[in-house]
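In this view, the complex is presented without one of its protein chains, the others remaining in place.
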Amino acid sequence: MKTYKWLVVSLIMMLAVSLAATGCGKKETSDTIKVGVNYELSGEVAAYGTTAKDAILLAFDEINAAGGVLGKKIEAVVLDNKSDAAEALNVATKLITQEKVVAHLGPATTGATLNVVPVCTEYKVPLITNSATNPDVTVDPQTKETREYVFRTCFIDPPQAVVAAEFAVNQLGKKKMAVYYDNTNDYSKGLYQVFKEQVIALGGEIVAEEGYVKEDQEFRPTLTKFKQSGAELIYIPGYYEKVAKIISQARELGIDVPFLGADGWDSPDLVEVAGPEALNNTFFTNHYSPQDPSEKVQNFVKAYKERYGSIPASFSATAYDAAYLLADAIKRAGSTDTVAITKALAETKDFDGITGKFSFDEQHNPVKEVSIIEMVNGEQTLKTKITPKQ
Amino acid sequence: METFIAQLLNGLSLGSIYALIALGYTMVYGIIQLINFAHGEVLMIGAFAGFYAITKLKLNFFLALIFAMVVSALLGIIIELAAYRPLRNSPRLAALITAIGVSLFLQNGGLVVFGADYVSFPQAVNKVTYKLLGGSVTVTSHQILILIVTIVMMLVLQYIVLKTKTGKAMRAVSFDKDAALLMGINVDSVISITFAIGSALAAVAGVLLGMYYQTIYPLMGTMPGLKAFVAAVLGGIGIIPGAMAGGFLLGIIETFVSGYWSTTYRDVVVFGLLIVILIVKPAGLLGKDTREKV
Partner (left out) sequence: MKHKNILIGILLIALYLAVYAAIGTGLIAPYYQVNLYLMGINIIAAVSLNLIVGFTGQLALGHAGFMAVGAYVSAVLTLKLGQPFLPAILAGAVCAFVIGIIIGLPTLRLTGDYLAIATLGFGEIIRGLLVNIDYVGGAAGINGIPKLTNWTWLYLFTLLTVFSIKNFVNSTHGRACIAIRDNELAAETMGINTTYYKVLAFSIGAFFAGIAGALYAHYFFLIQPATFSFMKSFDALVMVVFGGLGSITGSIIAAMAVTFMNAALINFGSLRMIIYALLLVIIMVFRPQGLMGTKEFTLKHLFRVKEGGSS
């Protein structure tokens, strides 16, 4: 009996190992260009990682269908980092040293990306993230030097918040603001800090500020507090799922002031969850709008919807841009040498992406216009475009 | 004063959700003394079952709720049969690890099958907002519905456990499995029934949670599950009214910490209070102080 149990256990172990081994045994072919895709496919932020990965795979398939790059096909090596920063480093090391990828896409969050940066720098492999918005990702906070191998296709936090503050004070004419941010998220906290500074600089006042945590679903207690504070506008630099719930609960409590937010709002689920009515009188800053009539955007939205059955959110768009940007850089570099690709990336000028034409500044951040979108009866409408003052 | 009443109402509706989940936890714990970490995941599966029943099978809300309860009950029975029953006479820690394993399996299985995205839950019951005290306090029909369902569920459970034959068998098994067996009680089927009831309750909680917070996703059960477990311990685990009391208490405390201090300290306060209560009254608020059976 005992030996039987042992046999079963060891058989299972062997099975697992041999399965894993066959996974490793992909044969090396020189007619493909390997690109590492290191994203959060399971765990807490799997939603962001998965949409980004989907958009990247879509882009690569399109590029390959159009003949590939330098006569070769791009082969994506997709690995999951479990939404765990240490695991992201583990995955990156595997991608770079075992799979010999020429470039590394992802991860989605600032924390995981920061953990991967030293590996990419050590092996001189370029990294492009589509949604790590913290300034520290591309600039070392201690030395103030730009990290040579790190790039991103999303805004960093400040420009969006600067534009939001300007819009709130100058265009909407509000003075008393409340801020409700995600306390467990660097992106949200970054926007909150900058927004607060800017509002005060423009003569406004922050009358209430509060953080929520990642797992929260119940926002009524804090919203009740905001209601008492007499805020004329509530700024929520968070992600759509929470934002939708916050706004819906706020309207329920009879809070009818305008809400203002950032690119994290962008998702069809915002309307689906909160309902079109609750979203009237709300605004957010964004990279792109799926309603943008340009052919490029519409083709992307259509292709994405056909393949995955949903309208791409803004982080799908930035991931899609990251994939195309990389292919473009490989083309311009004319080789698959990682240092040459990095150099080509740094020299990117007027790259025509879904999220607008952009170039990289000396800190490897894309310089692009910020769109302010107003929700009108559940439809995104372009309110205005503002170029952030750097 | 109005703010206070508004916050109290906020706390009550949050608490009723915790109470509902805690009821299922307490049932399972009461009978086999196992922290069923997979309870939150059963809740998630129940919510998705309800979602598909409404959107794909076009059932109305109450039929969908029953469908979700049946699916979850079956899942609960299967989990018990496959993962917990073989370990009944093993060290309790082994069962705890399997519970974690089942929970991880369902979570990640959910991520693959349902996708990682938030799914917006159809508003199958109309939401009406009632304004009280001149508009400064509002209550929605959803909040009232959840509160009523929770209280009804508690009463039904109390009735089953105290007044029916099955309930008597449950109490006997909970008290002493071997003696119950000798008395001619089919221990296996009593435990299966308990899991079925506990899991069906989780499904109710899942569907109501989906409706109340409007989204469902594969990881939706984890945090409410943990909080509900804390609620069950607060009230005295294994005691049905205790789960209820613990749930309401937890909901109200969380709301007041968020409303009058800061959300970021909420969990610190909640867990701190849990520890204080455990130390002062280890068996929970409504529990009897007995030394744990060895």
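Residue numbering begins at 1 within each chain, and the chains themselves are lettered A and B in the order written.
Note that a residue touches a chain if its C-beta (ideal position, glycine included) is under 8 Å from a C-beta of that chain, and two chains touch if they have at least 3 such contacts.
Keep in mind that this is a model prediction, so the values were computed, not measured.
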{"item": "Candidates B:72, B:108 or B:199 - the one touching the absent chain", "value": "B:108"}
{"item": "Hidden-chain contact residue, picked from the options B:62, B:159 or B:265", "value": "B:265"}
{"item": "Selected residue (touches chain absent from view) among A:89, A:125, A:333 or A:370", "value": "A:89"}
{"item": "Candidate in contact with the missing chain, chosen from A:80, A:166 or A:292", "value": "A:80"}
{"item": "Residue of A:33, A:114, A:260 or A:345 in touch with the missing chain, whole complex considered", "value": "A:114"}
{"item": "Contact set of subunit B toward the excluded chain (per top definition)", "value": "29, 33, 35, 82-83, 86-87, 90-98, 100-105, 107-109, 111-112, 226, 229-230, 233, 237, 264-265, 267-268, 271-272, 274-275, 278-279, 282, 291-292, 294"}
{"item": "On subunit A, residues whose C-beta touches the chain left out of the figure", "value": "5, 8-9, 12-13, 16-17, 19-21, 23-24, 41-44, 46, 78-80, 82, 84-86, 89-91, 93-94, 97-98, 110-111, 114-115, 118, 134, 136, 140-142, 183-186, 189, 213"}
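Assume only the chains that are shown with their structure count from here on.
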{"item": "Subunit A and subunit B: spacing of chain centres that average the CA atoms, whole Å", "value": "34"}
{"item": "Complex interface listing, subunit A residues touching subunit B", "value": "41-42, 44, 46-47, 49-51, 183, 210-213, 215-218, 220-222, 224-225, 228, 241, 244-245, 248, 252-254, 269, 272-274, 310"}
{"item": "For the subunit B and subunit A complex, residues of the former touching the latter", "value": "3, 6-7, 10-11, 14, 108, 111, 115-118, 120, 129, 131, 135-136, 138, 140, 209, 213-215, 217-219, 222-224, 254-256, 258-260, 262-264, 266-267"}
